[in-house]
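The structure that follows is given in the form of structure tokens.
Omission of a single protein chain aside, the complex is shown with its protein chains in their original locations.
Read from first to last, the chains carry the letters A, B and C; within each, the first residue is number 1.
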Amino acid sequence: MRAAFGLVGGDLRQVYLAKALMAGGQSVLVSCLEGAAAGLAQASLKQLSSECQVILLPLPATRDGLTLNAPFAQEAVPLDHRFARLFSGKQVFGGMMEKLMASSPLWQAADCRDYYLREELVAGNAYLTAEDAVGLAIAEYPGGLGGSHCLVTGYGRIGKALCGMLRGLGAGVSCSARKAEDLTCIRASGCQALRYHELGRPFDVIFNTVPAPVLGEQALSAQAQDTLIIELASPPGGVDLEAAGRHSVRVLPAPSLPGKMSPKASGELIKEAVYNILAEG
Amino acid sequence: MRAAFGLVGGDLRQVYLAKALMAGGQSVLVSCLEGAAAGLAQASLKQLSSECQVILLPLPATRDGLTLNAPFAQEAVPLDHRFARLFSGKQVFGGMMEKLMASSPLWQAADCRDYYLREELVAGNAYLTAEDAVGLAIAEYPGGLGGSHCLVTGYGRIGKALCGMLRGLGAGVSCSARKAEDLTCIRASGCQALRYHELGRPFDVIFNTVPAPVLGEQALSAQAQDTLIIELASPPGGVDLEAAGRHSVRVLPAPSLPGKMSPKASGELIKEAVYNILAEG
Amino acid sequence: MRAAFGLVGGDLRQVYLAKALMAGGQSVLVSCLEGAAAGLAQASLKQLSSECQVILLPLPATRDGLTLNAPFAQEAVPLDHRFARLFSGKQVFGGMMEKLMASSPLWQAADCRDYYLREELVAGNAYLTAEDAVGLAIAEYPGGLGGSHCLVTGYGRIGKALCGMLRGLGAGVSCSARKAEDLTCIRASGCQALRYHELGRPFDVIFNTVPAPVLGEQALSAQAQDTLIIELASPPGGVDLEAAGRHSVRVLPAPSLPGKMSPKASGELIKEAVYNILAEG
Partner (left out) sequence: MRAAFGLVGGDLRQVYLAKALMAGGQSVLVSCLEGAAAGLAQASLKQLSSECQVILLPLPATRDGLTLNAPFAQEAVPLDHRFARLFSGKQVFGGMMEKLMASSPLWQAADCRDYYLREELVAGNAYLTAEDAVGLAIAEYPGGLGGSHCLVTGYGRIGKALCGMLRGLGAGVSCSARKAEDLTCIRASGCQALRYHELGRPFDVIFNTVPAPVLGEQALSAQAQDTLIIELASPPGGVDLEAAGRHSVRVLPAPSLPGKMSPKASGELIKEAVYNILAEG
């Protein structure tokens, strides 16, 4: 067993995960990362699987269920029995593992864990998502956020983080929620609490975190020409795109921001989740 | 039925609750509040119970289980059958109602609700507690919080609110927690995340929110002479008082702050909880 | 020369100044501090003046021009020639030194410096004043600051610090100013910018920092019963007290807060100013 961790596939998060492990004194082999592996010890899949006891797959492990999520690999990595058999008896960590595990019954022979089920990873991702969304808003909104009036829909992890960051930048913040408890917290932290039927008023930037149709005709028809909507929820998101088009409101789809805008921080969150899983046994 | 709400007993929160209801257009009668009832319509218990359909008892309804919590009443109000019988068939709202309801089987004839079980009230109270603790620290700590280094133990509702407020005042903040998720959130929001065995370092002000012995010999022996500990957890709290004495660390017990320092805000939170219960039927 | 610094008179700030100097390895003698000198090396005035080269007088050095500002002295310390002569040839630092120096021509024989003219001391005091005012508001206002609407009059050092801290606690903040530049900065930092004729609207807490009549009939008549005004400007302040009385608005005079609420931080600021003066020669 030459290397502690074998990383297979993935995007820049996987590269930074490798570096974070190495910075912590771990030995690391990577495979299927050819296009971004400068400074990392590369190995064939076979070699890696024979030398490493802990295998780290990307987040998500696969998008289509047919090939590994490996945008930097020289060639596509099919999720067949041969691939699964490589990791028999290994500890295999990856993100959103269902589709991968459905690709071959041989995955049953591995000790597979989904690190994306870890609360600390989900929580850390929410802060990164909020920060990246703020960065996007600064870049794309032609006005300033300081002194502007922003709307955040939803007061989950991302919504909460957004409210705090936007206020920290000097924005006035309204936030919509359903639960009485959330409305109380929104108010107490200096934001304006709105219910979903109260969104028919103008905002400078709107951040949607709700995966349900919350921004429809009423809200969209009230927006000015420069209003920017940043859609953070997964498709189909929370914005009535047809109504947005009719009222010329710009909607910027912004899915999976941390992987793109904060790959180093994302990789480090994965490292920590993996360590925590290993520590808990 | 002359008045919508009948308020019985309680402290200044109850007075502000009455005013908040009246400001919202409601008719209100009060009883057992003689010492603080200026501007409120007073009635005898009998009159109030016959005229009002919704009865609002204080938070807590009783402390000793024997008498109503009524510090402003002219005389003690015993929790006997006679008292309970007055509210037969009424909607009775109060905080921490168990002891009161145990005082007489006749309470079964009333529709009793504990508003302190409402999440929006608990959440709002946590913000008030955090703010009041900050106010106490400003008043009692001879240094300044801006530029100081504070410790918050625990990352529950109060701990979270404290971290944000202290940072908002310019303090450096460390926060101790057990859960990996909490440690991630603490770090992401600009505080230093500590585990409980890492508290043996000096802080200027320490806010304890944990009702378990987390501040013992190790932590207390590391504190300087001016360090102030604000104990927010219910007795016996989280501080080893004997060790604190030995190391001359000042511990300020600070239970139930909102009732004392923010009675108006507390009363308004109760009003909202009551309204929400009524709205939900 | 046995001791580096001789401290004469003063309040708790002077005590903490002594401790801060000692913590930095300096030898210190104190005099005219009998009531608060536990743990400090006391000396008679004569002894102190013969043994110390640098004399630290309080802030202010005198209030009445006749006696030293020495609330903890066993007896009053008259500012006569005899007192002045003690410090002939010494470096004498104090705050607001004019009146003291006018008390005897013999002060010309000392190298007197006013540390309260140092910008770093004035700046640090402004932050402390703002923080202490916030602490006072939390203690005295029966509502909560989080979610409240506060007014800060004036956008000088104290006003700026107040705006930031109040927002950091979750308050909505309006700030009044005259200069276009200030109005721009107020807006950009997330506060509402008001001109002085626009104060006729209700606020929860008002912090006056302007030593000119800015809160008159128009503003005061718009306030609710629970509104609290914290008067930070020196008498006569900025509030029309007669109108405040007429409209039952509570005005809390709050002069010189840091000396009372943050004596340790104040003492440390004085230490730093003294060090800076000494370093600059």
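The definition used in the following text is that contacts are C-beta pairs under 8 Å (C-beta built on N, C-alpha and C of every residue); 3 or more make two chains touch, one makes a residue touch a chain.
Computed from a prediction, not measured in an experiment: that's the story for all the values here.
Trainee: Check each of A:Asp114, A:Asp132 or A:Asp182 against the chain that is not shown and name the one that touches it.
Mentor: Among A:Asp114, A:Asp132 or A:Asp182, only A:Asp132 touches the chain that is not shown.
Trainee: Tell me which residue among B:Gly6, B:Pro58, B:Gly94 or B:Gly170 touches the hidden chain in the full complex.
Mentor: Residue touching the chain left out of view: B:Gly170.
Trainee: Looking beyond the chains shown, say which of A:Leu21, A:Leu56 or A:Leu145 touches the absent one.
Mentor: A:Leu145
Trainee: Residues of chain C in contact with the chain that isn't shown?
Mentor: 118-124, 127-128, 161, 164, 179-181, 183-185, 188-189, 269, 272-273, 276
Trainee: Residue-wise, where is chain B in contact with the chain that is not depicted?
Mentor: So the residues of chain B touching the missing chain come out as 144, 146-147, 167, 169-172, 187-190.
Trainee: With the missing chain put back, which residues of chain A would touch it? List them for me.
Mentor: Chain A touches the missing chain through residues 12, 16, 127-128, 131-132, 134-139, 141-147, 164-165, 167-170, 226, 258, 261-265, 268.
One rule holds in what follows: only the chains that are shown with their structure count from here on.
Trainee: Taking the mean of the CA coordinates per chain, how far is chain A from chain C in Å?
Mentor: 49
Trainee: Return the distance between the CA-based centres of chain A and chain B, expressed in whole Å.
Mentor: Here chain A and chain B have centroids separated by 38 Å.
Trainee: Between chain B and chain C, what is the gap in Å from one C-alpha centre to the other?
Mentor: 34
Trainee: Touching at least two other chains at once: which residues of chain A meet that condition?
Mentor: 188-189
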